[in-house]
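For this view, one protein chain was removed and the others were kept in their places.
A, B and C label the chains in the order they appear, each numbered from 1.
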């Protein structure tokens, strides 16, 4: 994972054993709650190489605590099962060999119940030792909680992708409460800062290593849209031939849409008349909510839409500079095992929907900040080694656990990927 | 499936409602018994496109009775679930669209319990109507039983392939009883018939359409080995560089072994010293039984072995001509949910191991017999449409339900496939 | 290549040094004539892995004589270039490593002129030594001539495939003379022999090893169509939805047509209105001749057509039994560097178009005849190692050098291949 050592120090200073214990309990419970409606089969299947089975997420997050806390820092700890690290290591080369990623869906054993027992055993031991851990180990527990929150989001999106392959269109969760929302008014443009600004994590509170160091960057005069792009606006793009107009697309994007016959956001479905009026989600097959933010679009699509709209995507620095003064806990986030869903923007002034709802594609490649240094050891593999070919997304989504994101938070995906809750906000030069 | 209409007539004549009802009950029960030790996840996973989930086999065989008996011949029958035929049709184009084969493993719903309920509901209805069915419909029930027996074997081999992907090496079933067996004596050669002989199914009892019509063919002077090739003999082939000697191989076979780094039968495993001393099976990881017949070899390997041995594979006519006078129910077959396993040959004279143990590759391509006609309708898609690119195997295996095979029975697989219980018997010219 | 040793003996007996010398000169000259209109680039390009550059055919056939005659049997022979065997060995494992087949099109050096010089040098040496060769070496020369004739046909079909990729639709050769031909009368059925018949090469004259040994086989009552299937009949099949009707197709064939969007024979082209009215050939883009035999169809298509027509394909034994009494030199064959083309059947009685025009797909898999033994050494790799997955074609084509085929001649291709001049004749049971 690689978190910033100074951040850890700060974090440890500010965080008591009780706080970490409470957080640990809360995070671990949410994972179980999310898995509660799943059958053993639901939790074991893998619908593409990019996704993992729910059971695997449950075990992998447990392996993280078991390896980096119990094994490394609790003398005399005996592993739950010596053969399981091979199964549940994700990509840490320093941690040794592991099962090939596309094979994860063939692990029908251990069963979901056995994985639950694994969680219970590790949790019991963690709770027993937590109060005695040194600050730097307590920081690892905190890190493990952040890590598990990331996997909670993946668990939801991987389940949605899996269930979307099922012709029976099963819902994973009951619908989330959805307040009525009207198609919003046209975008208003909010001017951003210009000139030298500081971005990146500066040392207070937890952050992943790739969020820092804090550093100066230079912004050109620009403005951000006050809200996200909606499904209604996306439908206009489609109606205007957006998916059939090569001049709107990056070359790789045009290849992507043609080779995969992409004609709409992921999970959109045609009705009997051939029109895209429904979409599949964690709540099964539902009508498209025209007022809600568009979701499940790739970078290629977001970029093409922005070009069609005569605008562009924001850079990550523009986004962060504007977001820094907003409360990252406000927004539509994951709080409970329901079919999370981005919501229509509510009335008001200024920048809205910056946190939660959908991850916002930026035009920034995911690269190292100046003076970036990964953490030492296996944990240093968390972020840095993915710094090629991906783009940065900002702000979290409705499937992100509340409290997980920050203004400095950098998510990243390849430009063709679109099974996450990904959308966009427009930007323009001034 | 396509069975021979005249065979059906004969069969119906000879078979009472009670006989069919008893057979139906017995076959349906064995499938449930085979599935008993499986978790929902075990029953839902699919480890390659050639294989299907156990749950799918259980539902597909039920769909067969539901469609071709209840729906087609029982007025007023209401389908169990109108959406399920899309899920459980295998390859019958005449029965409409269906889920793509490699997607079967993503059907985590319906659950294993729901599939059991489906089976129970169809069985109940079948048993209620069975005594009133016309002879030609009764023949369809009989056909469905033969069909389900084929899927029982596939269920076992698909499970073995799935569990073989699991680094934990789990056993599917308890070991089958294995009497001690010594490495057998050298092969003795049994001379076969020469000149015009008749082969193929002639109308008595049940047979699949591709087994007939009965017809004359011409045999050259030849002999068959009195027993199957053993693991010990296969190890000799390997030790002699069999897998590294291109002159022993068909061109396609040589490509196959190089591209897939094939160096031993499927499921053989190297020990710590790099030697192939163990093999994975339905009973998990076990030592290789040198006295037992080799299993899980492809046609390419069987053909190369025969060339290495200075012999050849038998033709299907040679095999059938010799087998016609033997009892097809004697041998090592599937009787119960145990880890079936081919056994060392027992002492005795003459041809042994002709039925059961392992399917025997023949040098005959799977093609139509003279005057072959597939049955009418969807059922006609059962066999005929696979008549290109495959080779015939004869005799059944330890995973074939006892009573399922006949001397005329033609199994067929592509020359590279080897996850079935496939082995070989040598032949030579006289 | 592997030719039958006894055939060689017979052949050598019957064939004088002068005869072989004349044949050698004639064959070698035709290759040069065929290559005469080609540019260096034309002769170097490779349009698919199944095809080879013309230059490669010219050099490979020369390598054959250089290796198996000059190197092996002429003391003191110094190779033309020691590095070239690596380039021009086709698939003889016993002859050592060689360039990967799909890379042949990247050999821009040696140039076409250098390859011509290679041919000239080898020819000069061959002619110098020919009169002194022992009979068994003379037989190798004869074999090399037959080998080169096979490559002459491949050279034509590979060029046609290459030029078909060029949007300029260039013609390779001037059109062949084409007498006017009317769409023929409906097929008449010619009854074949029944019962035990002998087929296969029996020892007189040259034959490839796979044509023998001569042996008894058994024929059922049947009849063959008196002529080939025409383009007009094929158009009827298409108009009747032949390519869209799954019940007409083998399962593998149905997959093939869907995955490759096959809707007509290879090289057929749609006109502006979307109708298939033209075809590309060695003479460029021309109107489809409705009276001529259909060409460039795969086994899958031939088999589907026959099913649609209520008939079947002949077996190779049926075909050979009927062809044995006909003159294999009569028919439309390759005589000169023109754009060869199958011709409409001419009036007359009995079986026509058996030799020449198009290779006729049979329903027989390409497998070993009883007691087949490949020749010893590298030359034994010629035929036997291809005996899996392919079907037999009979009779030669308009691109086969006149005199090359015999009634016993067995050509073979995979069921999806269709860039050769392949067509069909119907058969039926009586």
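Odds and ends about this structure:
Keep this in mind: a residue touches a chain if its C-beta (ideal position, glycine included) is under 8 Å from a C-beta of that chain, and two chains touch if they have at least 3 such contacts.
Note that the structure is predicted; figures quoted are calculated from it, not measured.
The hidden chain, counted over the whole complex, makes contact with A, C.
Within the full complex, the residue among C:19, C:40, C:185 or C:271 touching the omitted chain is C:40. Of A:74, A:129, A:291 or A:387, it is A:387 that touches the chain left out of the display.
Of the options C:16, C:165 or C:255, the residue whose C-beta touches the omitted chain is C:165. Of the candidate positions A:31, A:44, A:166 or A:217, contact with the unshown chain belongs to A:217. In the complete assembly, the contact with the undisplayed chain comes from A:252, out of A:252, A:271 or A:335. For chain A, the list of residues touching the undisplayed chain reads 91, 93-94, 196, 215-218, 220, 246-247, 249-254, 299-300, 303, 363-365, 367-368, 370-371, 380-381, 385-389, 391, 415, 429. Listed for chain C, the residues touching the missing chain in the whole complex are 39-45, 47, 55, 83, 86-87, 99, 103, 105-112, 162-163, 165-168, 170.
Methods note: only the chains that are shown with their structure count from here on.
The chains touching chain A as well as chain B do not exist; no chain touches both.
For the pair chain A and chain B, the distance between C-alpha centroids works out to 47 Å.
With centres taken as mean Cα positions, chain C sits 38 Å from chain B.
The distance from the centre of chain A to the centre of chain C, each centre being the mean of the chain's C-alpha atoms, comes to 59 Å.
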